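A protein chain is absent from this complex, but the other protein chains hold their places.
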């Protein structure tokens, strides 16, 4: 039926032709990094240099967080029961949700709505925090169970400053931290979800892609964990006690010789 | 119970500490690309420069292939029925399988088994093709429905040659192409799955990670398609007719100014 | 940690002991139907006779609806790409969502909220329809793309009447149909989702179980379709054109001799 056809803007395919957002795949393979092409595929345009460097760091930031997050438990649990790698990864992604990784979307939605309002970031942050407090709601993207200072957040903002990459969303997100402290008397620091929300919003990404950045990054860890479970553990062991012992390489530094 | 504890080699976590394979996450965010950190997380070590460049190209190669692959149908179909982005991506990944993306694992398993045997690549390829023919089985990773010359495969081998990145698996994979032609009288070219199988095998990756490379790359497209469906199409439309019209940007080149 | 323990009310397990909601499994296997035990597991108590008969009919009603629903496409698409049966069923269930099967939960939530308000069903229905109209929202559970008279809905209400099984939710649900017609001038009949919402609400089920009834019923069809795809179709065929030809048995009647 005519009304069942649709139009897509993503990739143009033909014999010997694969063009992503207009660019031939072989040119992208030659000239651009994986992170650049993710940016292109999701946003429609290649990143500017500062955006490109920020975006690499965002994707690196969430690749893994050890064995305890629900998504890792989901992936290991599935492969341990005798499933294929793709099924295990899917199970892991089904344990990303509003409460695990979902704060990026939630925070970005609020930020994208509030930066459009009139007022300085300081004023807007105060109004927002008042409104959330009145509704007895938490601001998503602030606070972390484990990290009082999260090295990922520190690095993201340090990079943004150095690259002079910062816009109204990042400003607002910092003022929200101040406003939360002013309201409650204690510091509830921006966490990595909140930082990613702010930075990707300044890059012009729709908040509805929020879970997508986390999925892309954490799928790396999910595959590593599913593979480790598959190749080193006995099937259907009790996965309960996640206080596992880390037995990987000792701390080491990314040497300057590694940088090309 | 004591026997329920396990050991993991991937990430070491503590308050303010996230070390992936030993490297502090903030150093990786500062000095390394997303593709480098994927390599590290999956393999345990950072890539050498030639490996790093090859690996970026591998991950770029499969980000999207338009609307027709089953995984895209799976993702669009799920979000169209009113599901969250992560559920839609999971549905897409559940439509990657032995027949769609699975040839990387299958081809890599065969290649990793055969390069260990005595004999030259030419001899091994001939024996392998004879054996497959006798068992009436296809060699996975050769031939493509649409592309007689796949620009992704061409680029991967061109890059490997230029970077002098080539080992026994790539040699064997090329000889298999010759042996298949000698046997059948027609050219059945290596496809992108076969090429990725050979290159990642030369990088030392276990064949059981084969589906993982494809999942990481194609998840980019799955998110873009799910997002496009979500934000531009009406819910629960008939997704049947995938002969959709491409309405994105016209062909354009990755300019040299884009290269930093 | 102490705070990580939790309590469950569903099944008590020990060596040689499986008690579902207190009942030994072997007694349930001897004396009760599958539908009765579903009722027990989800609600905590065995059904009364009228509830039992209604509940069987509810579960039968949605077992399958041919090849076109998104969940069937999801399941067939996954197994066609070379996945295991459980992965294909999961993909199908990920294509049940707010728009496909989700109306049960949505309608039940509204009905369970409104029956608690003061007023006759007629008055409440009128207020509800006015409120929805004012907010420019549809009442979920009314209208169907294909069926102007849905044989499943007719049978559910016929059975409820004969069994004298009817409470405030069913009354309200019928009055909503009248109120919708009064408002719009055309009949928008209760569909099978709306009917299941009303009947399960009168049985005392929480509306948040709404998707569960549909999942249980439709999983039957998903397994049948995945199996048919797996055993009769070639892998990774284009699943687009769902106007398939039905080639199963011709119409036949459930004979009276079948009734025990």
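In order of appearance the chains are A, B and C, and numbering begins at 1 in each one.
Everything that follows uses one rule, which is that a contact is a pair of C-beta atoms (placed from the backbone, for glycine too) under 8 Å apart; a residue touches a chain by one contact, two chains touch by 3 or more.
This one's a predicted model, so the numbers in the text were calculated from it and none came from an experiment.
K.L.:
For the chain that was dropped from the view, give me its touching partners among the shown chains.
P.N.:
Per the contact definition above, the missing chain touches A, B, C.
K.L.:
Out of C:109, C:138 or C:155, point to the residue that touches the absent chain in the complete complex.
P.N.:
Looking across C:109, C:138 or C:155, the contact with the absent chain belongs to C:155.
K.L.:
Where the complex has a chain not shown, which of C:41, C:133 or C:178 is the residue touching it?
P.N.:
Of the listed residues, the one touching the omitted chain is C:41.
K.L.:
Would you indicate which residue among C:84, C:124 or C:173 is in contact with the undisplayed chain?
P.N.:
Going through C:84, C:124 or C:173 one by one, C:84 is the residue touching the chain not shown.
K.L.:
Would you indicate which residue among C:33, C:120 or C:184 is in contact with the undisplayed chain?
P.N.:
Result: among the candidates, C:33 touches the missing chain.
K.L.:
Residue-wise, where is chain C in contact with the chain that is not depicted?
P.N.:
Looking at chain C, the ones touching the missing chain are residues 1, 4-35, 37-38, 41-42, 44, 46, 49, 52, 56-57, 59-61, 63-68, 84-87, 89-91, 93-94, 96-97, 101, 105, 146-152, 154-156, 159, 206, 208-209, 211-212, 215-217, 219-221, 223-225, 227-228, 230-231, 233, 237-238, 240-241, 243-254, 258-260.
K.L.:
Tell me where the left-out chain touches chain B, residue by residue.
P.N.:
Interface residues of chain B facing the absent chain: 83-84, 86-87, 90, 94.
K.L.:
Could you list which residues of chain A touch the chain missing from the display?
P.N.:
Where chain A meets the chain not shown: residues 68, 70-71, 73-74, 77-78, 80-83, 87-88, 90-91, 94-100, 102, 235-236, 238-242.
The rule we apply is simple: only the chains that are shown with their structure count from here on.
K.L.:
Taking all residue numbers at the chain B to chain C contact, is the shared part over half or under half, that is, same or different?
P.N.:
Same, since most residue numbers here occur in both copies.
K.L.:
What chain is the most remote from chain B, judged by the mean position of CA atoms in each chain?
P.N.:
C
K.L.:
Could you state the distance in Å from the CA-based centre of chain A to that of chain C?
P.N.:
Once rounded, the distance between the two centres reads 36 Å.
K.L.:
Between chain A and chain B, what is the gap in Å from one C-alpha centre to the other?
P.N.:
The computed centroid separation for chain A versus chain B comes out at 22 Å.
K.L.:
Between chain B and chain C, what is the separation of their C-alpha centroids in Å?
P.N.:
40
K.L.:
Which residues does chain B have that touch at least 2 chains other than itself?
P.N.:
68, 87, 90-91, 94, 96-98, 238, 240-241, in rising order.
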